[in-house]
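Yeah, one chain of the complex is gone here, protein chain that is, but the others are all in their spots.
The block that comes next holds chain A.
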Amino acid sequence: MRVPQVDLRSGTAPDAAPPPRHGPVLDVQHLSKTFPGTRALDDVSLEIAPGEVHALMGQNGSGKSTLIKLLAGYHSADPGAHAEMDGVPFEVGRSVPDGLRFVHQDLGLILELSAQDNLALHGGFARGRGGRVLWRQQEAETRRVLAAFDVDLDIHRPLAAATPVQRTVVAIAAALQGWDGGGVLVLDEPTAVLPHEEVERLFEVVAEVRRRGTSVLYVSHRMDEIFSLADRVTVLRGGRRVGTYDVGSLDSRSLASRMVGDDIDPDFRATVVEQVDQPVTIEARGIHGKWLRGVDLEARAGEILGIAGLAGAGALELPYVLAGKAGELARGEIRLPTVSPDWYDVQRAADLDIPIVPADRQTEAVVAEFTVGENISLSALRRLGSRGRLSAKDEATLVRSWSRRLGVVSTGPSAPISTLSGGNQQKVILARCLAVSPRVLVLCEPTAGVDIGTRVSIYQIIADLAADGLTVVVASSDEGDLLALCTRILVLRGGVVAEELEAEGLTKNVLIRAIEGAEQ
């Protein structure tokens, strides 16, 4: 269905680009993987056609990750699998054909080094006599490699200074170096680390990769991406292939139900009744910070207040300021009227004990070396036991009751947190916040990297808590979160509240237009 593109860049490929083939470029049959006690992948097959964008979807625990790791040679497969790349058989898990290249979720870049150095680490340095690096030649090569992706980047500056999407482009360019079309590029959740508004940019890069005649295996959680990007989608559930479909034949509901197994509503909206007669539980005034330029807000008991905005609008900074965890730049005042009439400077606001679910679970929330139980109890230690002594019994009770309430799936409180899926880790962090019985809870990107089933259950938990009188402030770059949860949404632009939207009857389009501002 797709016209293969002619490779325009060079005629140097030794085995000149094969004529349009009809067979799949990558063909994997009967792939299984058994771990002690678990069949992670059960007789899965995958065929990727030349030049297509093939999505691989599934919830956490569906086997996506295992499949990618098998292809990358990280795990060895169970016997019985058969795989071919361009018609040449290879042994999955033992060898990785040259035509199969990977960009993993962490991108595999060294952020302290420049784009040029990172590309050279993958593709080799241009070297002269005595091992001297030919910097001029190296620079020309770097520019040539990056030119195709139309990326505006200082190739000599450390990548730490680059935007996330620029880093992703560098990682893709690095993976594709020394390669003239054909083959398959595997992108493992490339948008998980990208701000929402940069996703479009990534799509252009993926389109460019396809223009070169390279197929893309695109692993993602996010359904909207699949619909705007992919030709076909293979859905995994519980380690098995549910099926492979033309994307055009699906809508988000039918795709979601194939992933989850029952009829789940991707447009879930929690039923939250707005409480106008309830007391105001949090007030903030004159909030300034790195991005914020004077924000006032108030929220009532039982209300779920959304904070929306593009990167740089301050939407993702605000939750940290409210929780008293912002940097030294932050100014402004906060008070909790139902607790005390006193205003607190935001630099002292940590004393108000407003818990926060941070945006980046791995670096800001989870203590990876701790158990599930220790992660849950961390904020509530003060209430367990007396006179400094930590009561193991009190702790176990607290952990058990919160794990049960939030439905944390694990082998028990003493399981290392790293054995949990992203969604379950997020529930653990939520439990940690709730264990201090807060009146106000602040969430930042509450469903980042969380699969759709768990996402809906997290929405439901938050809605239930609000119904019990908890005030929740949610900042998210995912409009879905805000639409599913909020009673009212503050839209920030340029560090100030630009619009206030009632959630009743609000559509995604209206919200996005408000976020992007009037000029769009």
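In the analysis below, a contact is a pair of C-beta atoms (placed from the backbone, for glycine too) under 8 Å apart; a residue touches a chain by one contact, two chains touch by 3 or more; residues count from 1.
In the analysis below, contacts and distances are computed from a predicted model.
Colleague: With one chain of the assembly withheld, which option in "Imidazole glycerol phosphate synthase subunit HisH", "ABC transporter permease", "SDR family oxidoreductase" or "ATP-dependent DNA helicase RecQ" matches that chain's UniProt protein name?
Modeller: Matching the unshown chain against "Imidazole glycerol phosphate synthase subunit HisH", "ABC transporter permease", "SDR family oxidoreductase" or "ATP-dependent DNA helicase RecQ" yields "ABC transporter permease".
Colleague: Among A:119, A:162, A:230 or A:365, single out the residue that touches the unshown chain.
Modeller: A:365
Colleague: In the whole complex, not just what's shown, which of A:142, A:191 or A:379 touches the removed chain?
Modeller: A:379
Colleague: Which candidate, A:85, A:223, A:247 or A:323, sits in contact with the chain we can't see?
Modeller: Of the listed residues, the one touching the omitted chain is A:323.
Colleague: Mind listing the chain A residues that contact the chain we can't see here?
Modeller: 33, 35-38, 40-41, 59-66, 75, 105-106, 188-189, 192-193, 237-240, 242-243, 260-262, 323, 325, 350, 353, 355-356, 358, 360-370, 374, 377-379, 381-382, 384-385, 388-390, 409-414, 418-422, 425, 432, 436, 448-449, 453
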